[in-house]
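The structure appears right after this line, and notes come after that.
For this view, one protein chain was removed and the others were kept in their places.
== chain A ==
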Amino acid sequence: MLKTFASDLIKIKRKMIWFLIFLGPFGVVALEAVNFGLRYDYLTKLYADDLWGGLIGEARYLAIPALMLGLTIIASMIAGIEHQTNSWKQLLALPISKLRVFTGKFALAAVLLFASSTLLFIGIIILGIILKFGTEIPFLSLLKMAYFPYLAAMPFVAFHMWLSITMKNQAIPLVVGIVGTILSMMSFNFPDWFPWKWPSLENGWGDPIYSVFAGLGLGLIIYLMGSIDFGRKDVQ
């Protein structure tokens, strides 16, 4: 596992992926900076009792499309590295199992998105301090804001990793990802079982952790199905 991961890390050297990892959280923080900068008086009045809570809530709303779009593009780029010169045949003629190859790619996407989530976590803290929201930082809800949607989005990480690897033409996974992003943004009225709703962490029980559990569970199932399918198919 570590070997495939280390090998994949070399392959994304000097790739736009690193920039995207940074761009996603930076974009969210920058937009919130503009949001709070322009409407400072209005928003600070609105969230007067809980300034940090207000910032976190606003950021969470923006982070969902950034996450959904980000995972789509990252999965596509990771697979694209092998598609470009058709390196699958070289990679899979090496003495490593296809399961490990698939797992390595999935792990890479997951780790990169985790890094993005962490940057968002740090970025929002910095923004809150700059906005003078005080030093009583609500770390727990910040952690939830940064990492829960990411965990709840695992089914999409697994699905997109499989789809991007399966299709040589990356237009299809990209379109699917964009549609998914839009769905996740209008998911409030959808029923709880609808996976596109999970990253918003809204559910009937009123506790975000249920969305996280659902995401991790389905994510695991899709990852297993994806790796079985990848293992079964002939290499292009």
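In this section, contacts are C-beta pairs under 8 Å (C-beta built on N, C-alpha and C of every residue); 3 or more make two chains touch, one makes a residue touch a chain; residues count from 1.
As a working rule, contacts and distances are computed from a predicted model.
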| item | value |
| --- | --- |
| Absent chain [UniProt protein name; select from "Spore coat protein CotJC", "PqqA peptide cyclase", "ABC transporter ATP-binding protein" or "NADH-quinone oxidoreductase subunit F"] | "ABC transporter ATP-binding protein" |
| Given A:Leu20, A:Leu92 or A:Leu216, the one touching the chain that is not displayed | A:Leu92 |
| Which of A:Asp41, A:Glu136 or A:Asp234 contacts the chain that the document leaves out | A:Asp234 |
| For chain A, residues in touch with the removed chain | 3-4, 6-7, 10-11, 13-15, 81, 84-97, 234-235 |
